[in-house]
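Note that one protein chain of the assembly has been removed; the remaining protein chains are unaltered in position.
For chain A:
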């Protein structure tokens, strides 16, 4: 159990006085896809956002627990959040490219950290777009606005943008929920092709998506982690009755 890249222990999160996450213990291998499933309001997105300190932006939210990323405490006072978020990238539910060109979108994170060398930028943009499986569709229009792309393409550009800073962990908050089935499928293919290089943590409402692409699945309910196991085990033969009920569609 020493080769885990990211470990969280006893994660509790409070909105004001109200406890919304009741002690979550989860850890992640350096590669592979981890699915977080559960009904709406079960706390899976909330938990995901603790991993790159996105709750720092929100007032009245307190996060407790131990978060260890490559042996470092994520919430340590001397942690450089900028560096942290370069290593733990994030993709959101709605595709959210900036209103700039495709190239500028992908190069954004690297430029902000001070890279000016055109050759390096070009190389990194191309690699990231290839990794996100969108290069062939946009290579002739890199300087077109990213907003002119379709939703599915925008989402893959958002993935490329997150990959460009060379993260080790990728957080995905329902990345296909706003997309049509064909686009969803393409994004799923993209994620599958990245599973050997990154630790990916994906929040999803789609049980079939979780079972198709993930290696490990965690089932959340009411701010509790009910069960975590190999995806096959969770879907074939879960330990808990609640998990069984949820995946068989009896509620949620």
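Throughout what follows, a residue touches a chain if its C-beta (ideal position, glycine included) is under 8 Å from a C-beta of that chain, and two chains touch if they have at least 3 such contacts; residues count from 1.
Criterion: contacts and distances are computed from a predicted model.
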Choices "Cation transporter", "Phosphate transport system permease protein PstA", "Na+/H+ antiporter subunit C" or "histidine kinase" - which one is the UniProt name of the chain not shown: "Phosphate transport system permease protein PstA"
Residue of A:127, A:145 or A:211 touching the missing chain in the full complex: A:145
Omitted-chain contact residue, chosen from A:162, A:203 or A:221: A:162
Candidates A:14, A:98 or A:135 - the one touching the absent chain: A:98
Candidate in contact with the missing chain, chosen from A:6, A:21, A:37 or A:54: A:54
Residue numbers in chain A that touch the chain omitted from display: 52, 54, 57, 59, 81-86, 89-90, 92, 94, 96-101, 108-109, 112-113, 141, 143-145, 147-148, 158, 161-162, 165
